[in-house]
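Omission of a single protein chain aside, the complex is shown with its protein chains in their original locations.
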Amino acid sequence: MKETTLLINCPDKKGIIATVTNFILSKKGNTIYIEQHVDRELKEFFMRLECEFDQDEEKLALFKELFNTHVAKNYNMHWEMYNTEKKPKMALFVSKYDHCLYDILGRHASGELKVKIPIIISNHNDLAPIAKAFNIPFKHIPVTKATKEEAEAQQLEILREHKIDFIVLARYMQILSANFVDRFTHKIINIHHSFLPAFPGAKPYHSAYERGVKIIGATSHYVTSDLDEGPIIEQEIVRVSHIHNVQDFILKGRDLEKIVLSRAIKHHIERKVLVYNNKTVIFS
Amino acid sequence: MKETTLLINCPDKKGIIATVTNFILSKKGNTIYIEQHVDRELKEFFMRLECEFDQDEEKLALFKELFNTHVAKNYNMHWEMYNTEKKPKMALFVSKYDHCLYDILGRHASGELKVKIPIIISNHNDLAPIAKAFNIPFKHIPVTKATKEEAEAQQLEILREHKIDFIVLARYMQILSANFVDRFTHKIINIHHSFLPAFPGAKPYHSAYERGVKIIGATSHYVTSDLDEGPIIEQEIVRVSHIHNVQDFILKGRDLEKIVLSRAIKHHIERKVLVYNNKTVIFS
Amino acid sequence: MKETTLLINCPDKKGIIATVTNFILSKKGNTIYIEQHVDRELKEFFMRLECEFDQDEEKLALFKELFNTHVAKNYNMHWEMYNTEKKPKMALFVSKYDHCLYDILGRHASGELKVKIPIIISNHNDLAPIAKAFNIPFKHIPVTKATKEEAEAQQLEILREHKIDFIVLARYMQILSANFVDRFTHKIINIHHSFLPAFPGAKPYHSAYERGVKIIGATSHYVTSDLDEGPIIEQEIVRVSHIHNVQDFILKGRDLEKIVLSRAIKHHIERKVLVYNNKTVIFS
Partner (left out) sequence: MKETTLLINCPDKKGIIATVTNFILSKKGNTIYIEQHVDRELKEFFMRLECEFDQDEEKLALFKELFNTHVAKNYNMHWEMYNTEKKPKMALFVSKYDHCLYDILGRHASGELKVKIPIIISNHNDLAPIAKAFNIPFKHIPVTKATKEEAEAQQLEILREHKIDFIVLARYMQILSANFVDRFTHKIINIHHSFLPAFPGAKPYHSAYERGVKIIGATSHYVTSDLDEGPIIEQEIVRVSHIHNVQDFILKGRDLEKIVLSRAIKHHIERKVLVYNNKTVIFS
């Protein structure tokens, strides 16, 4: 029994659900879970569907072709299909901050994150011991203004080698080029340490302190070529007051960053995120 | 075009979604929204479905019959069908506290609550002026130990007269008899001023203060004959500290009670609640 | 027994607390509550102190003089002293939205807000019936670009007449001139319907929806001549998701606005706010 996850969006029309579920039934599949949403302003239909097939890989490939021809094309669907049991491959990009790395590797070790982590890439060597403690290969690729293009080429090569499905920037302190980002559209997850769109750019905790806000936040989003402007996946906040200084903001923020990033990773792994119009639909 | 909401739960089986959506299609209906959930432990299937029919009332009645015969029976479904555009009729029961009453009538006046309020019933006369200010009929039915049975008979008579669909106890300070409750199964919404199951019964804010909790809450639930044990619809909390005394708890709690009760009422009005096994499924 | 609240800030130095409490003791006062804070970066000392005196008004006036001469000048204090039992006078400015007005008047009627409300001023007539229902005088002063100066002169005259201590803009949809604002420095409280500094200006819920945020907020702040840039008093947030449209944001936001604004008003009434460097210290 193969479990399959289907993500669909297309212009809203009558009969989509019936068409899809019938097609699955006709191919001896069983729909076990549907979540669906219509954005009435955009008139766009979104659906996440889990189904089971009593078929081998080869027949599934055929199913995909038939689905495309007989269903998807008729409705102008943008669609993706995943083998639910197959763990995606995630690359971690880090720099010097260790809290998100510790958190992700801890969750991975305990089985909470159903993902493979073939490689950690960093522009610094500082976190190599943590990677080692968790038995994950660590690749140090320094990045300077002069070497950036070359460094990214090297990174891309490694990602290709390991057949990486998506990238997590766990407080990676370099900006990726548009060229790099375009190869992983909606497949690079970043954690920004502010409640976006408040305080984009560098040193958001300092800016938040300066402004005297009563609540700080963290935001996880897909990376696009517009810095800090990509589709938001998850946000969380914590209260602060006049007794907290910048250092307190940073400490409180760390806990936020860990939680927000790990939630975003989980949504992505479980194929619960659809991006449309630079916004995310997060199925529950 | 009639909009219809269908709520279904039944033992989980293959093909339910396809069967239901096809049946609707075959009767010239259009499924516009599905949310569905399977409780894997209980092996129970839950679905909320919105669809449109190009039919008059009479044909819809026929549809119900056919649906029951050709679909529901085969799957042992428990199901309800509602005309989405028809506002349900809500009776308010109050005593002396005015904050929830003000809040509900304010939301109703502004059009936020899509419901009719034919009657407010109270065991005290104190809140009659508020009812009058909002132009809602107010009926004073005093309740004592001796007159309780008679009073409830009178209440039931009024509810029947006004064809009341469901009742909201907006800080109504009398316990309803099992006889009364049984006539409105999962159709009486109460607000309890604690984070149930903590602090059931009377004076929960006093108990919370006594215990030294750091967070207080409010809980809205359907009333069953087990006091404070009915299915929980909504809960919310607020932080407290050692600087707050019982009076502060009560003030903070009031805001919670208003918000939690109004959210529960909205869920109920929009037919988003299914009760199963003394728990609620709240569709989004 | 007169209860007095003293708010002090000054450059941090040794011995301030002992000096102040001793001075109070020497004048037969009793310090009953102190909360104090030092901003170590700014090296600024902040204190809120409640004390009791067994004295009449006249002697208190003398105490103020002596405190100024013998204590405040030595430490370069900025200080304010209030008779705790005397209710401040608050003017409400409104336009067409009624939810904050209902909320404030309801809390006032129930005794939750210890304040006098001598006047409600509005640039529209729509909310006059609500003012009437709560027995508060209502003054309609239309404002257009051409009449703005004149209208503000009229508003100021009314505020003077009623000896207004502070103003609350309960979703008042006009921008006050710098000239007006400067006469009520840190005495005008506004509610902005976003999580500032995100989404300043008009239509923040639309912008938040557009950006696809997962959390929306509301912010109460003192009005300064820089629009939406004044010292933040209170903020609160609520989660949203892809299923919510702009209208849902607005409805959810209303509840936030009511709560945030009423909390800010309470802090102000209880003399718990000190402004320094465009930020607030909120004593607990």
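Per-chain residue numbering starts at 1, and chain names A, B and C are given in the order in which the chains are listed.
Definition applied: a residue touches a chain if its C-beta (ideal position, glycine included) is under 8 Å from a C-beta of that chain, and two chains touch if they have at least 3 such contacts.
Since the model is a prediction, treat every value here as computed from it, not as a measurement.
Among B:Met47, B:Leu105, B:Val168 or B:Ile232, the one in contact with the hidden chain is B:Ile232. Touching the chain that is not shown, out of B:Pro11, B:Pro137 or B:Pro197: B:Pro197 (per the contact rule at the top).
Contact with the undisplayed chain is limited, among A:Ala61, A:Ala133, A:Ala153 or A:Ile175, to A:Ala133. Residue-level contact of chain C with the missing chain is found at 14-15, 17-18, 21-22, 24-25, 30-38, 284.
If you put the missing chain back, the residues of chain A touching it would be 98-99, 102, 106, 110, 112, 133, 241, 243, 251, 255, 259, 284.
Contacts to the hidden chain, counted on chain B, fall at residues 37, 39-41, 46, 195-199, 211-215, 217, 231-237, 241-243, 245-246, 278-282.
Criterion: only the chains that are shown with their structure count from here on.
With centres defined as mean CA coordinates, chain B is found 37 Å away from chain A.
Work out the mean CA point of chain A and of chain C, and you get 42 Å between them.
Those residues of chain B in touch with two or more other chains are numbered 284.
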